[in-house]
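A single protein chain has been removed from this complex, and every other one stays in its place.
The letters A, B and C name the chains in turn, as written, and every chain counts its residues from 1.
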Amino acid sequence: MLAHTLQTHSILVESPQPQSAVLPYPQYPVFQEEDRSMVVVMRTEATEAHIEGVLERLHEHALKGHLVRGEERTIIGVVGAMIPPTLREEMEHFPGVAHTIRITQPYKLAAREFRPHDTVVDVRGIPVGGGACVVIAGPCTVESEAQIVQTAHAVREAGATMLRGGAFKPRTSPYAFRGLGEEGLRLLALARSETGLPVVTEVMTPTDVDLVARYADVLQIGARNMQNYQLLEEVGRTGVPVLLKRGMSATIDEWLLSAEYIIAKGNPNVILCERGIRTFETATRNTMDINAIAVVKKRSHLPIIADPSHGTGQWYLVPSVALAAIAAGADGLIIEAHPDPDRAVSDGGQSLTLENFAALMPKIAAVAAAVERSIAVPLELEVA
Amino acid sequence: MLAHTLQTHSILVESPQPQSAVLPYPQYPVFQEEDRSMVVVMRTEATEAHIEGVLERLHEHALKGHLVRGEERTIIGVVGAMIPPTLREEMEHFPGVAHTIRITQPYKLAAREFRPHDTVVDVRGIPVGGGACVVIAGPCTVESEAQIVQTAHAVREAGATMLRGGAFKPRTSPYAFRGLGEEGLRLLALARSETGLPVVTEVMTPTDVDLVARYADVLQIGARNMQNYQLLEEVGRTGVPVLLKRGMSATIDEWLLSAEYIIAKGNPNVILCERGIRTFETATRNTMDINAIAVVKKRSHLPIIADPSHGTGQWYLVPSVALAAIAAGADGLIIEAHPDPDRAVSDGGQSLTLENFAALMPKIAAVAAAVERSIAVPLELEVA
Amino acid sequence: MLAHTLQTHSILVESPQPQSAVLPYPQYPVFQEEDRSMVVVMRTEATEAHIEGVLERLHEHALKGHLVRGEERTIIGVVGAMIPPTLREEMEHFPGVAHTIRITQPYKLAAREFRPHDTVVDVRGIPVGGGACVVIAGPCTVESEAQIVQTAHAVREAGATMLRGGAFKPRTSPYAFRGLGEEGLRLLALARSETGLPVVTEVMTPTDVDLVARYADVLQIGARNMQNYQLLEEVGRTGVPVLLKRGMSATIDEWLLSAEYIIAKGNPNVILCERGIRTFETATRNTMDINAIAVVKKRSHLPIIADPSHGTGQWYLVPSVALAAIAAGADGLIIEAHPDPDRAVSDGGQSLTLENFAALMPKIAAVAAAVERSIAVPLELEVA
Partner (left out) sequence: MLAHTLQTHSILVESPQPQSAVLPYPQYPVFQEEDRSMVVVMRTEATEAHIEGVLERLHEHALKGHLVRGEERTIIGVVGAMIPPTLREEMEHFPGVAHTIRITQPYKLAAREFRPHDTVVDVRGIPVGGGACVVIAGPCTVESEAQIVQTAHAVREAGATMLRGGAFKPRTSPYAFRGLGEEGLRLLALARSETGLPVVTEVMTPTDVDLVARYADVLQIGARNMQNYQLLEEVGRTGVPVLLKRGMSATIDEWLLSAEYIIAKGNPNVILCERGIRTFETATRNTMDINAIAVVKKRSHLPIIADPSHGTGQWYLVPSVALAAIAAGADGLIIEAHPDPDRAVSDGGQSLTLENFAALMPKIAAVAAAVERSIAVPLELEVA
């Protein structure tokens, strides 16, 4: 970079206006593409021996190959270290190799280029990311057995596919209620056993991952923790499905890089969740980034759902924005619903009453049908 | 305000850390609610004489009353000057007056409180803001007779309700093409005479308003001009329907205040247009604020449409976001379409091909039907 | 662009998830560098005939050359049209030409590359942009003869270099006071004749430019009008110094492009003014972008001053931020000061009392001295 070359040869000029020197300013100097990843696409007729040959050669360069076996052909994602400039060329002359693709995004395993087909995450038999949209509903915080069980029954009856509820709550103020902890997890499991609804709940710190994973069907990573890398790696080690919320000022690429942290530890079951970004607008708590749904579909193979409750911050805006997200192509919704929002210990202002939630479900189904999707049905088997 | 009281009695302390003084900081000091507006709601049995009485009394206080005659009763909006603290009470004892409402928003004529029912703007017989959604389509810039006429025929055939096209173009760089000017307006009128599609086109400066109004059916105010107050007042004087785009960093309340400028000059025919706001996200040109559609419906009676072309900046994101806007309750869409986007003189990257536009229309209709809306049909009469 | 090539060959797929197709997403597709500008650097020994030769050749290509004669050599800025790909090469073989520079910024005349030395704008003999910092002070709005004359005397005594005051005020609400108009201009001129302080005041619409220019020494373009292109061109035609405020969500490059509009019309006397940008932070009215001062010094040769009153929105933050701006290299400050901020008709909350302004001036001088600058002194001659 020219600027630096100049810097190493001279210290900053001491005159009153040292800025006057004519230095061409660097274009987009902030982001440095890490040019060390590629995909090796095998020929349709490639044999196991060919594939082995490629993997061995990669191994010699201390590179790791991720096999993706498709119906027609196998591709190999190469990640994790500097790729020698000559390796790509070399690979293209390997037996069984069709060609190679340079991956320009900083994320690889999360990239659409790496995996052309949509990932479908299995949550207790419910597919997330296929043709049917999931609706996850429940209170912000688990407050009592009566509250969570009543809510679970009501949202299931209305057609919800999974149950949400916080047992460990991140709170901006140290003096706010932080959840029932393990007791809350126990109540969620109880509600699941009564309704068959899989449970989605947040885990906030690496040391809690095993505990929460014993109760939860989906581990939620909250917006504040999107770049808590130890936590990402810890849920990556579990293999349990992860709901990864977007950080409130994270770019889409940063978000996909956080997904990459999880997948790179061996857990491909990542469900992204757009929950609104922070902007200058104060009429709503956050600005739901509806564009992000289509951008993610383009750049990644991961399923993405939307959270209109946090995305707007106000219950009376939730229905419009929920329908918008489905129309935009979201694979589902996560919605706060509470038997008595006025008395909720947290986020009451953005929670729907159970009646309003029930009134919303047929509208969601109608819009899903209009875009040739459906609503996922909760599994009957579990209830018994 | 305490801070100021302190200020007038003492100058800033000269010590190294003058900030140490314990001054309670003012809460939200920036925004000062202008407490000088109200609505007088007349009884259903109020007579013309009662109404006259109220207006006269307002006149004595140098206030202006806007009459809104509903089916059941008449209400009177009072605007434009300081309301004596006692006047509201006095009014409530006036013959024929039911009660008064203090309007807390800074806008009044644009407020839902002032006019509970949705405003429907009539554009050459096409209602904007009723049950049917309008679709306005066309190129960013009018380039030639062939281009605009071909586009007009194609979008009409696909089901569009109006034609868009820029004759005067705001450009960030002084060296970019700024449109064909009056020749562009002439071509738009020609396309209208061939297809019957009403014409929407931008006016950029007060002195051009009369010229543009001679050709256009809807005067568009661009995002950069949302707070060009002379321009707002000038289009306010015409009575011609106005498409008011949201400024790229305008809050919803500032936007409604700009609408207020137009209505206050006597032109109630304002159509709002959400076109994306500026955020930190660089994956898209702007961030379509889908929340804003529902917020506007709550706070205002004005129709609102969405511009997914500017709202995303990329053609392949337009369909998803267009459908989302309809699902969220938008009264229509404005979409850039061009016979050959690769060769468009401006904004080609966000323009749909005519084929893609045609493929999108049935999807829009399906989502509209799912939320119990329809697509407005262009008027047949005009074509002959 | 690959995306478009694909688009022209196929319409969007109609399947439920058309986004699944593996399209490489375009990198930074939004901004298209306009590759049509260059600088021709003449040799030191180049003759007038050499220069004429270059200009003639440019003329044949319908290009315009701006001559900049330096002490050592002449350079020629080429702007305003598409440069034939071969022309730059051709130019480099022309007699008298040293080399050419491709200008990658979209702005040219405002670019540091075009004019390596700092521009100094002359305001009635006061240099803006040289070693001495100017301090422009006065009320937000001109309210009365007593108010503006008292303020002018007080700020001059405290060491201010120029007087500010609004006669035409942009107001977010149509019901707010919009200034005294020409009467306000007359009062500003009166205050100038009594104190010798040059007058800075805002012009809001193209048709007012001549009127305001009859009274003002510096024409201020407000933040809302930064992209009011007709207004920019109109002040560009006058030759009167212009204070160009940054739009509240304008990037630095967009701001320099607005300066380019003014310079391209023949008025090089542009003073930039950083006045804070809109962010998510609500503790202050705007976020003063202190970085912008150094960035502008790097990218442009234009002088830049800072407005800590709008940049913070609160009087008690003004001193800290004023000092910061001077330390960062600003060429001056514009500060709101009022005899009685509590009773100011606008922006009282961010105005300093005259006492606080006087207390601030020696601190500004101390920081200026620390960065080897000084404070510009008002001209004595005028007062007599």
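Keep this in mind: a residue touches a chain if its C-beta (ideal position, glycine included) is under 8 Å from a C-beta of that chain, and two chains touch if they have at least 3 such contacts.
For clarity, every value in this text was computed on a predicted model and none was experimentally measured.
Asker: With the missing chain put back, one of B:Val121, B:Val203, B:Ala325 or B:Val371 would touch it. Which one?
Answerer: Per the contact definition at the top, the residue touching the missing chain is B:Val371.
Asker: Of the residues B:Met38, B:Ile148, B:Ala294 or B:Ile335, which one touches the chain left out of the display?
Answerer: Answering carefully, the residue with contact to the hidden chain is B:Ala294.
Asker: Just one of B:Gly96, B:Gly222, B:Gly329 or B:Gly349 touches the chain that is missing; which is it?
Answerer: Of these options, the touching residue for the absent chain is B:Gly329.
Asker: Which of these touches the unseen chain: B:Pro95, B:Pro116 or B:Gly239?
Answerer: B:Pro116
Asker: What chain B residues would touch the chain not displayed?
Answerer: 15-17, 19-20, 22-25, 27-28, 104, 112-113, 116-118, 131, 249, 278-280, 282, 294, 297-299, 329, 371-373
Asker: For chain C, which residues lie in contact with the unshown chain of the complex?
Answerer: That gives, for chain C, the contact residues 249, 251-253, 277, 279-284, 287-295, 297-298, 311-312, 316-317, 320-321, 323-329, 363, 366-367, 369-371.
Asker: In the complete complex, the non-displayed chain touches which residues of chain A?
Answerer: Spelled out for chain A, the touching residues are 1, 3-5, 7-8, 11-12, 14, 19, 23, 26, 28-30, 34, 36-37, 79-81, 106-108, 170-176, 204-207, 224-225, 227-230, 248-249, 254, 257, 260-261, 264, 278, 282, 285, 313-316, 319-320, 340-342, 348-349, 353, 355-356, 358-360.
Basically, only the chains that are shown with their structure count from here on.
Asker: Would you kindly give the rotation angle relating chain A to chain C, two copies of one sequence, based on a CA superposition and rounded to a multiple of 5 degrees?
Answerer: Best-fit rotation on C-alpha atoms: 180 degrees.
Asker: Please work out the Cα centroid separation of chain A and chain B, and write it as a whole number of Å.
Answerer: 35
Asker: For chain B and chain C, what's the span in angstrom between their mean Cα positions?
Answerer: Computed value for the inter-centroid distance: 30 Å.
Asker: Of all residues in chain C, which are in touch with two or more distinct other chains?
Answerer: 19, 23, 28, 249, 278, 282
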